[in-house]
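Here it is: the structure, laid out below.
The other protein chains are all here in position, but one chain of the complex has been omitted.
Letters A and B mark the chains in the order given here, with residues in each chain numbered from 1 onward.
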Amino acid sequence: MIQLVWLAVLLPLIGAVLNGILAIRRPGAKTAVSVIGVGTLLGSFGVAVGTFTELLHAPVASFRVLLWQWLPVSDRFSVDLAFQVDHLSAVMLLVITGVGGLIHLFSVGYMRSDPGYARYFAYLNLFIVFMLVLVLGASLPVSYIGWEGVGLCSYLLIGFWYEVDTNSDAGKKAFLANRIGDFGVLIAMFLLWWSLGTLEYTGITMRAGAEFSIGSTMPLLIALFLFLGCTGKSAQIPLYVWLPDAMAGPTPVSALIHAATMVTAGVFLVVRTAAIFTLAPVALEVVAIVGALTAFFAASIGLRQYDIKKVLAYSTVSQLGYMFLGVGTGAFASGIFHLITHAFFKALLFLGAGSVIHSMHHALHHARSHADAQDMRNMGGLRRWMPWTFALMLLATLAIAGVPPFAGFFSKDEILAAAFARGTEQPIYLVCWALGLVAALMTAFYMARLVAMTFLGKYRGGDMSAAHLHEAPLMMTAPLVVLGALAVAGGLINLPHFAGGHAWLEHWLEPVTEVAAMVMKPLPELARSQEALLILLAITAAVAGLIGGYVLTSRTVIATPEHAAPERGLWRVLYHKFYVDELYQLVFVNPVMWVSRTALWQTVDAFLIDRIGVGGTARVAEGLGWLGSRLQNGQVAFYVAMFAVGAVLILRTLVR
Amino acid sequence: MTLVFYVFAVWAVASALLCISRSNALSSALWLVSTMFALAAIFVILQAEFIAIIQVLVYAGAVMVLFLFVIMLLNLEVVPHDWRRWRGWVIGIGLAGVLGALLVPLGVYTPARLAREVSTMPGTVDPHLVFPEGDAMAAANVAYGAVGSVAQPLFQAYLIPFEITSVLLLAAVIGAVVLAKRKL
Partner (left out) sequence: MLLGPSLALSAVLFVLGVAGVLIRRNAIVVFMCVELMLNAVNLSFVALARLHGVSGQIMVFFVMTVAAAEAAVGLAIILAIFRHTQSVDLANINLLKG
């Protein structure tokens, strides 16, 4: 099955092509689209399971599946289109096809009435193709195909309802922010080729240790440029601004691309190139600090958002920060662990929010109300109508808040413990740990607030619409239930020793991280009492946040958006997201606009090129033509005279 | 022989002068015919008997008859304002004078001087261009006859240009017909 892993990529590709054809020819053939879209993903998931089980019993940990020679440039440089199946990509393969399949299934219900149904599934299938190429690629260029491809699909799906300007603007913003990051990855690739002469992951891993010494400049540069790409793709400071806007896309897209899979590509890339990062301790510190800061910063913004998807978006940014904190600490397995558990519970949260929005939209539509179906101030008390969604969202909330024994607790606790342990030697990591802990508190707080505002209390959308509220259809709740089970039990795959587990994932990923582990100093062992204290702190933060969020939200009277009082003080700063968008507008967008308009357009283009260049040559030609036309006066005698003059001149030179 | 040459030379120049100075196009044409007859005679003196015959047949005969036909067809014996104004005269006579001042001194050339100048030209000199002191045409005429000496290279070395002239003539015929016919 391992050698057939390309089937997992080919099947969704076929699905994307077929759905694309259907989108153009028969947009109404929704049953066929659903069967193709979900069917190919199920097939892909089957291939993933087969690959994984074979890998479990395989004698070697890494396989290279060569498809064809792609760029045979010279003897020294050739890139093959090859897939690398190892313990890391197999896990990613399972997560992507599994969670992706569930979200495809959910989309069948969610997008049912959308006129762009076929187009939606074509994009979604294409996204899976590129995401699989990204994680399966055996070399950076192959992964880069996927890296760019997922960016493209993300752009297409954010602007899926492109009739509304803000949606297509959000798509463009995402694309541009990602381009900055992609530029970093490109530079990193050039540097890698220049210094190591290979772009294959295995080659990089093998040669990096021999070529570079720890702490030298080249790996630092490469690592920082790679990380620049990661900040773009994975929405870290300073390039995170696109992700909250990306919520303009359909909610299942937010769940799949902007929570579970694509945005975690950065974390994946850091783990894949761990050999480079471990040789540049400064880069690792940068990764950890950026991760911790992002986790803290985004969580604080999430405290005061009212759009249910915006809260989740900032939550995603914050959780991605945790993952980077994990890998920046050198606990690569913990980062991947959090990536997996986050995929489960964040997909569940988004799909739950999707259910809520679906229901709210339906109800408000029937009541002819123009209120925002995503604004939590219009919700409240939905528990009565949507018990299943409520229960599952509650599970996911407990998971993300880090309440044991749910999945999020183990993964988050591992990352914080690793940061603390590293902090006993390098104090900078202690700061990261503290930021992470406070972020955990805030995470619990805003999640409790979200649940309280949405499901508890009294319905604020008006009686007219209340009559039309309903639970989502089975097609939508079934994936939620599966994800709920995963969110509860996901922690089992890396159950730590103190909880009676064997840290399976950590051992499973050892073949991938062993080279990095050899270079890095191992994490200092924490004493039993310290470990217990840390866990206690984490649990306290989670519970305190949950209770605080619930109490504060349910105590205050929530006004609907049109009656809301203006925000004040710190809340106002948080509500306006620290004014980062405005700052970027001022610092980057406006100068670029000025240079483009005044300097480049009006001066260079309109004046220099159009007036002087194009107009000037035309005027010179016109002048020469006028001079020439004076010679053509139509008089034969004049021509003959000119001819005679010419003859005289020629003879003057010939006859001496 | 030299005397005969000069007689015909004076005849040719006088006829040409009359040709360009007659206001009547018809008499201009007839004086041109006279010039051509004089030239034909000079060709004979210069050992080019075949060319002389052709000159009379084609030029003085066919071409000039064509001219006369057109002049009579258009009924153009005297055209008013046939002469340019003083500016045209100044330019015309001036340019012709300069040209004459450059060309007429070529008369000083003798075969010996030509051969000397050509052989001292810089660069490689084609030995065929260094003329021997002698009468090449006379020798050729003795060997092949007046017509044969022209025909020999015409149908051998110059065969392809000769054939191509037929295309030229065909084009001229078609062109003349197209241009001159009122309605095609």
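Keep in mind that, in the parts below, a contact is a pair of C-beta atoms (placed from the backbone, for glycine too) under 8 Å apart; a residue touches a chain by one contact, two chains touch by 3 or more.
What you see is a predicted model, and the numbers here were worked out from it, not measured in a lab.
Trainee: Check each of B:Leu74, B:Met121 or B:Val142 against the chain that is not shown and name the one that touches it.
Mentor: B:Leu74
Trainee: When the complex is taken as a whole, what residues of subunit A touch the one chain not shown?
Mentor: 628-637, 640-641, 644
Trainee: Residue-wise, where is subunit B in contact with the chain that is not depicted?
Mentor: Touch with the absent chain occurs at residues 2, 5-6, 9, 12-13, 16-17, 19-20, 25, 28-29, 32, 35-36, 39, 42-43, 45-48, 50-51, 54-55, 58-59, 62-63, 66-67, 70-71, 73-74, 76, 79, 81-84, 88-89, 91-93, 95-97, 99-100, 103-104, 106-111, 114, 128-129, 131, 134-138, 140, 149-150, 152-154, 157-158, 161, 165, 168-169, 171-173, 175-180, 182.
Basically, only the chains that are shown with their structure count from here on.
Trainee: Find the geometric centre of each of subunit A and subunit B from their Cα atoms only, then give the gap between the two centres in Å, rounded to an integer.
Mentor: 91
Trainee: Show which residues of subunit B lie in contact with subunit A when the two form their complex.
Mentor: Going through subunit B, the ones touching subunit A are 84, 88, 91-92, 95-96, 98-99, 102-103, 105-106.
Trainee: Give every residue of subunit A touching subunit B within the complex, in rising order.
Mentor: The contact residues of subunit A facing subunit B are 637, 641, 644-645, 647-648, 651-652, 655.
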